[in-house]
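Omission of a single protein chain aside, the complex is shown with its protein chains in their original locations.
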Amino acid sequence: MAVHWRTLLTALPLLLSLGTAQAATLHVDNEGEPGSLDPQKSANHWDSRIQKAMFDRLVDTAADGRLIPGLASRWDVSDDGTVYTFHLRDARWSDDTPITAEDAVFSLRRLLMPATANHNANLYYAIHNARAVNRGERAPEALGVKALDAHTLEITLDHPSGYFLQAMAMGEAAPLPRHVLSTTKRWIVPGNTVVSGAFTLGEWHPQSQLTLEKNPAFYAADTVALDRVVMYPLEDTNDAIRRFRNDQIDLSFAQVPSSRIDWVRAQRPDALRTAPWAGEYFYMFNVRDGALADARVRKALNLVVRREIITDKVLGTGMRPSHRFVPEAMSGADGVTMPGLDAPYAERVEKARALMREAGYGPDTPLTLTLRYNTDDDHKKVAVAVAAMWKPLGVTVELYNSEGAVHYAAIKQGQFDIARYGMVATVNDPIDLVGSYAAGGSAAAASGYQNARLDALIEKSAHTANAADRRRVLGQAEQTLLDDYAVLPIFEYVSNHLVSPRVQGFEDNVMDEHPLRFLSLAPPSTPSHSGE
Amino acid sequence: MTSTTTPYRGEHDDTPLPAGGPNPPAGPDKNTGESLGREAWRRLKQNKAAMASLVILTLMALICFIGPHLLPWALDEVDWSNFQTAPSLENGHYFGTDANGRDILVRTLFGGQVSLSVALVATFVSLVIGVLYGAVAGYVGGRTDNLMMRFVDIMYSLPFMFLVILLMVVFGRNIFLIYAAIGAVEWLDMARIVRGQTLALKRREFIEAAHALGVGGPTIVRRHLIPNTLGPVIIYVTLTVPKVILLESFLSFLGLGVQEPLTSWGVLISEGKDMMESAPWMLIVPSVFLAVTLFCLNFLGDGLRDALDPKTR
Partner (left out) sequence: MLSYTLKRLAFAVPTLLVVITISFFLMRAAPGGPFDGERQLPPEIEANLKAAYHLDEPLPMQYLRYMGNLAQGDFGPSFKYKDFSVTELIMQGFPVSLEIGGLAIGLALLIGLPLGVIAALKRNSTIDYLVMSLALGGIAVPNFVIAPIMALVFGVLLGWLPAGGWNGGALPNLVLPVIALSIQQIAYIARMMRASMIETMGSHFIRTARAKGLSEVQVVLRHALRPSLLPVVSYLGPAIAAIVTGSVVIEQIFGIPGIGRYFVQGALNRDYTLVMGTVVFYGALIVLMNLLVDLLYSALDPQIRYND
């Protein structure tokens, strides 16, 4: 009965959309409206999904997140790790102009120019003179980037960088169509855009939908299975789940929130894809003054938090309890952990009480702390649970939630006792997280944390070319942070996506990278699929 | 005649209040005022829906303010063995628990305290400002009136939601301060209503008489004008309280609600709406409390309007 009604009433619009879509069309919830399709002008990860589909990089990302050759068919690295030579393949822009090393030079210079105001420019500071260019102290031409010939690009670094190739695989580093940018001010709107990647920009209705069409000029066009991808900027996860259930979308890049996870697990276990993700959910301590300047207090607060209750009972989204700062799934050192957390819980509580007494806090001298979090139901749940766990220590917690802009501004200015923070790595490298606690790092600036040993280790890692050695050094830095109880790690993120079983080529990976060019769509397996 | 942007009916009416008639409107002397009250009460009592609403609202307020003391759970008490459990008689959570293992009934009752209180605070503030502003503008008249009402026009053109969001952001933590501030933005309607009434009243004999007797302006406003606008004001209050309760829930939806561990109906419903399929009690319990309250407030408001407005006999 329901099927009849459904057919009758929804046939028209669906037929309209299917009429042109005999070809493979993937409908995707892309979390939010793109801030910009210009790969160098925005930093949202949902923007970069579109940007990367449109603009191939010298180094590309495979379906499983590994780095693979992109516009460069191969590259050489000098022995000291400071000179990279990329050999570009014979590829063409969608308007049939050849893609040259000059395009890559143009793009990297533009990336670091102050006027571009790129959010991730600091990931490229290893390039010779990059920082000076970005500060406006040197001309863009001073950048250590050079086209040796039309197909050869040489990049000189000041020091080896463990994640340089990853940075080159990011949207920011994509060669841009120099010939279009120099003539067209609004080059990134439908009609004007010239691309190098697997898809071109079709229609774009802001806040409603954006269509990507297969680019026949893409060098590997014959491997691209999808003819069209429609991206919907759904801000409300419930909207995404409803449309997924209604077969209006095949794939949701939004994270399934804890409020919906039970339902999804029970009703659509076939569609839930859970995988470790390179992000750490932690509480930042402001160690400048007051009780939190005392490592004993920070240790006590750490000891009594039962991470597994938060991950399993309060959230239940599959997050993994964390006892360290760099998620296990990332390429960090082994064996790094916060001391004292593996003791039985009762012992931990005893120890914590003792530490609080030593620090001068007890029933008669209670400690009051403010815990800030940004507005979100899941952050609230975690904060409430943690506050309840601290209560037996005689710690009174005032919860303070504010919207993102206020929350992060307060953190930046050091106006907090304890603040919720989520760090998702931009590149799969421990330095992206640990480095923030070194001198000059954002977390160090916000929390007031200083440790010369950690600074020295971070500095040392920058000059260690051997990958294994470097990882060990960064592991020591991470351990230093944990020995100081400078943070309160809570859990390691997982990604939770709804992926229709029809979608193929979606491979779980720690960076949550799912290039559209590797996805394909199996024909509907059941006749009950809507409208057909 | 000049017009403010949104005409209020009393303002355009050349004969705003019926002169004779069996029930003269509030007059200058106390006796008539009291008889108006008694008359209104008599008429209110005839309205079954309004009376039932009055009773239910009283009960609701009592339950919300006394109930939590009779229940074994505290507002922010976590029951570590009962996370997100359905209503049950055995574990003592008669309306279930939330994702943090806190008792839904206790939180709903506390939420009721907050929702009702903020609504009253906001309404009270808007009432005080609106009545004073409107009475002064209407009584003084002329250029002052014109200027004052132009200011109201400007305030009207400012998007209310925008102001409220900024207020939430600026005041952040103190919920009562926020709602006092919201009240300070909400008074525009009240000012217009009172001004309209005042304009109409001040041409009536008793005001002119008071004037002739040498009674000062402020005294006339205080003693004669404001008391005589009581009817519309009471109606306005019963309309504004539910409006603010809904506004509070809307702000909670945007994530600008009360701070933990305090809660409100809006916050609870906003949390519950995502759970409608997995933990429906989290949505249903606070929604029922809110719906009953809003229903009753609206019926009572309509009843009071019918009873107090002399034209609606």
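Per-chain numbering from 1; labels A and B assigned in written order.
Definition applied: a residue touches a chain if its C-beta (ideal position, glycine included) is under 8 Å from a C-beta of that chain, and two chains touch if they have at least 3 such contacts.
Keep in mind it's a predicted model, so treat the numbers as computed, not measured.
Of the candidate positions A:102, A:239 or A:483, contact with the hidden chain is made by A:239. Across A:73, A:122, A:274 or A:337, the single residue that touches the chain missing here is A:122. The chain that is not drawn here is touched, among residues B:85, B:113 or B:249, by B:249. From the set A:189, A:293 or A:343, the residue in touch with the chain omitted from the display is A:189, counting the whole complex. Although one chain is not shown, part of subunit B still touches it, namely residues 1-3, 5-9, 12-14, 18, 46-49, 150, 153-154, 156-163, 165-166, 169-170, 242, 246, 249-250, 253-254, 266, 269-270, 273, 276-277, 283, 287, 290-292, 294-295, 298-299, 302, 305-306, 309, 311-313. Residues of subunit A in touch with the missing chain: 2-3, 5-6, 9-10, 12-13, 16-17, 33-38, 41-43, 114-119, 121-122, 131, 134-136, 186, 188-189, 205-209, 232-236, 238-239, 242-243, 245-246, 248, 403-412, 421-424, 426, 436, 442-443, 445-446, 530.
Keep in mind that, in the parts below, only the chains that are shown with their structure count from here on.
Rounded to a whole number, the gap between the C-alpha centres of subunit A and subunit B is 46 angstrom. Interface residues of subunit A, counted against subunit B in their complex, comprise 238, 257-260, 262-263, 266, 309, 313-314, 375-377, 380-381, 383-385, 387-388, 399-403, 406.
Contact residues on subunit B toward subunit A in their complex (touch as defined above): 76, 78, 80, 83, 99-102, 169, 172-173, 255-256, 259-261, 271, 274-275, 277-278.
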